[in-house]
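Handing you a structure now.
With one protein chain withheld, the remaining protein chains of the complex are depicted in position.
And now, subunit A:
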Amino acid sequence: MALTTASAPVVPEQPGRRSPAAHKRRGSGGGRGRQGVAGYVFLSPWLLGLMGITAIPMLLSLYLSFTDYSVFSTWEDVQWIGLENYQEMFTGDPQFYRAVTVTLVYALVMVPLKLAAALAVALLLNRAWRGVGLFRGLFYLPSLLGGSVALALVWSALFAGDGAVNEFLAFFGITGQAWVNDPDYALGTLIILGIWQFGAPMVIFLAGLKQVPVELYEAASVDGASPWRQFWHVTMPMLSPVIFFNLVLETIRGFQGFTSAFVISNGTGGPVDSTLLYTLYLYKRGFAEFEMGYASALAWVFLLAIGVLTVVLFSTGRFWVHYADGEDR
């Protein structure tokens, strides 16, 4: 391998380095010295990105959230307006509450159903038989294509008034709706689109199921536990860390849905704001109405909400997530 061709010159001992003994004590790593410099050399692109692409923009947006900045204003025009954006948001903006409600409904309905579908299919696929790999791959396919515009377009065609879904329902004598154009049902079609992409959490569940020791099932059957009891008393507790992982991941993702809502509503969040997901609202205020200051305030509220949500999820996790090694991770 490449090792044998290594021909880097021996770097001479630099003055002022820590003594060889101290070097040795810290393992191969060494301390500050050569690795210290190299560490920062290798880290420099990331650090630059952290500063320029993440930290400075974040501070900037925090500042802008207290201003009336629009894309058209020059920096001299920017007016500090204090908490006005936040005040407007909470007291004078019904669309904000609409966006919050839509997002909550979307995430709270979709995530549990998606995880249930993922777990059910994972349980069915958790056996070694010929062809199981193909099944896993095919169930995963929608997740892979998931975020694309093409699928959102297909979805709006499927659920259109004269779309295939209604054609299918007509076969059973049911008269359908113009699903995507009806404020009562449009969000539902987005939720179904989200559930349909259960492949990603499914694959993670499959990995988790492989970790459950077969001995536990054997012991449970010897004790006369029915498959149902085995599921509740062996599978579920052993799988709880993976369920937790998927729950956190999918909830955060659920809160960030954008593409499908944007495409299905043609960027409006309609009909009648029924699909106005929070990020879509943020985009509208920032990039369609050019109110970057207000949009920055929206973004910060969103960030805090996700932070709170993560903390809540992690604190409830204590009560039901069971770690095999007894450690609280």
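Heads up, the rule we're going with is that a residue touches a chain if its C-beta (ideal position, glycine included) is under 8 Å from a C-beta of that chain, and two chains touch if they have at least 3 such contacts; residues count from 1.
In this text, contacts and distances are computed from a predicted model.
Trainee: Between "Radical SAM domain iron-sulfur cluster-binding oxidoreductase", "Multiple sugar transport system permease protein", "Ni/Fe hydrogenase subunit alpha" or "Propanediol/glycerol family dehydratase large subunit", choose the name on the UniProt record of the chain that's been left out.
Mentor: Checked against "Radical SAM domain iron-sulfur cluster-binding oxidoreductase", "Multiple sugar transport system permease protein", "Ni/Fe hydrogenase subunit alpha" or "Propanediol/glycerol family dehydratase large subunit": the hidden chain maps to "Multiple sugar transport system permease protein".
Trainee: For a quick check of understanding: of A:83, A:116 or A:144, which residue touches the chain that isn't displayed?
Mentor: Residue touching the absent chain, from the options given: A:144.
Trainee: At which residues does subunit A meet the chain that is not included here?
Mentor: 1-3, 5-6, 8-11, 26, 28-32, 34-43, 45-50, 52-54, 56-58, 60-61, 64, 69, 71, 121, 124-125, 127-129, 133, 135-151, 153-158, 160, 162-164, 167-168, 196-197, 199-200, 203-204, 206-207, 210-215, 245, 249, 252-253, 255-256, 258-259, 262-263, 266, 279, 282-283, 286-287, 292, 295-296, 299-300, 302-303, 306, 310
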